[in-house]
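Just one protein chain is left out here, and the rest sit where they should.
On to subunit A.
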Amino acid sequence: MTSTEIDSSPVLLRGVRPYGEGEPVDLLVADGRIVAIDAAGSVDAGQAEVVDAAGLVALPGFVDLHTHLREPGREDAETIDTGSASATLGGYTAVFAMANTDPVADNAVLVEHVWRRGREVGLVDVHPVGAVTVGLGGERLAELGGMARSAAQVRMFSDDGVCVADPLLMRRALEYSSVLGATIAQHAEEPRLTVGAQAHEGERAALLGLAGWPAAAEESIVARDCLLAHRTGGRLHVCHVSTAGTVEVLRWAAGPLAALPTLAAGGRPGRVSAEVTPHHLLLTDERLATYDPVNKVNPPLRTEADTLALRAALAEGVIDCVATDHAPHAPQDKDCEWSAARPGMLGLETALSVVVETMVTTGLLDWRGVARVMSERPAELVGLADQGRPIAVGEPASLVLIDPTAHWTVRGSESASLADNTPFEGMRLPARVVATMLRGRFTARDGKVLRWIDSC
């Protein structure tokens, strides 16, 4: 039996505050949906389990468009099971599993395997991302149609980890995928400008003797791809935007560029969206001084000016959403010298707190804004029908409950991920996920993962 077939028992959330707004309400969940919302204390519990949710904020469950689950191939770093557990503890109800596994998810059989395994685990909806090119090789298109028509219904393709650098191939990918209703998510990194790159090109890298990863390597690809998307009518999603310059390119794409005529079949306009990671919102290359590879990530941590530009862009909607780029690694791949270490950081369990730290406590977003960038917008971008929905009667009960007043100290060893490579180790962060509910069933509660087998 899979999670979607579970008939969940009814739950009454007493005194919860949807979007952190207005007076507390009672929210009754049954058969996977919200069936009643009314003033606190006024809803009759009936057969429902009553949960004291006083003081808690309810948001639609988070959707992560950028997760690395490492299965198949590197089950020593993460599995679909442990990654799902980490996701639900972080308030997520859906994650998109990147294709750069070993073997690469570049065919229908593999994406179906990932999708099916996600359903068996049942903690979050695991949507496989298909590779754009065979083996991430950047030479020929993978069978995008086959993956889109598979049981996994792939709606996002990405060679993430590497850039689709060939402009002709990128053009074809955008054109071809547009009729599939799919999005091409680009890891924007001009490879010729980042040969040997180890850290953000700038003062810090110069001092540390680390070969620079120039901002223009990202910006030039994003500019090129925006032009291609606009002209072809394709859907482009820019992964992990990291520089102030890319933000300016996105503004241009949404404004002056969008006003130019498109040549796409049927005059269908292109569409550009973008994501930012929690770590690029908070951390800067100042962290590199110790050469601790826990801070090594691709694209690299940039400057404070970049983080401020990214925050402003997320608040304004120039960047659509937050995505974690959750990238678990085995100890031997991180506890080594900088150049030998793999890039990547954990992100699922700390994302909300980092977003609150950088966007809410700074006054840039309210809770409705958090719902927009972590749930509604990502779900909309990839066309998920039952995720990122409003908290309203009749809607699916995929929710996250948050204690907005909590503070906690991050410990990688306490993460549900198999890995512990969190750059936030030891940091005290605000807000905490108290519970996550997927279609009416608690998948995480009070810091514990509730598996289907447990809830029987």
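The working rule: contacts are C-beta pairs under 8 Å (C-beta built on N, C-alpha and C of every residue); 3 or more make two chains touch, one makes a residue touch a chain; residues count from 1.
Keep this in mind: contacts and distances are computed from a predicted model.
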Worksheet item: UniProt protein name for the omitted subunit, picking from "Acyl-CoA dehydrogenase family protein", "Cytochrome ubiquinol oxidase subunit I", "ABC transporter substrate-binding protein" or "Aspartate carbamoyltransferase"?
Response: "Aspartate carbamoyltransferase"
Practice prompt. Have a look at A:D52, A:D102, A:E139 or A:E203 and name the one touching the chain we're not showing.
Written response: A:E203
Worksheet item: Of the residues A:T290, A:T362 or A:T409, which one touches the chain left out of the display?
Response: A:T290
Response to the item:
Hidden partner sits against subunit A at residues 198, 201-212, 214, 290-292, 332-333, 335-341
